[in-house]
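Questions regarding the structure given below will be posed in turn.
Missing here is one protein chain; the remaining ones are kept as they sit in the complex.
After this line comes chain A, so read on.
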Amino acid sequence: MKELFPAKHVMGFIFSLVLTGVALSVYFFDMSFFMGMTILLVTAFAQAALQLVLFMHAGESEDKNTIYTSVYYGIIIAVITVLGTMLAMIWGYV
């Protein structure tokens, strides 16, 4: 019976609901911009990772190296783009 019950996925589902609830709280509670954005960013990335690993089954098949490589590559490109844009448009703009 233990093998049949998908405990991992049920826990993951509950955890993703919790994450959604926490993110939603930013709207209902009055908090500073910095605080709100921090909560949103942390919950968003945790949520994305959870969905990818648990429900989209990344890392369960033979090609997990390919999948993780492209995920990391995507993250690197996104970070470079965002930081570079901030650098060019705001921080380094005289």
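Structural remarks
As a convention for this text, a contact is a pair of C-beta atoms (placed from the backbone, for glycine too) under 8 Å apart; a residue touches a chain by one contact, two chains touch by 3 or more; residues count from 1.
In the analysis below, contacts and distances are computed from a predicted model.
Its record in UniProt calls the unshown chain "Quinol oxidase subunit 1", which is the match among "Quinol oxidase subunit 1", "Cytochrome bc1 complex Rieske iron-sulfur subunit", "Membrane protein" or "Carbohydrate ABC transporter permease". As for the chain not pictured, it touches chain A at residues 63, 66, 70, 73-74, 76-77, 80-81, 84-85, 87-89, 92-94.
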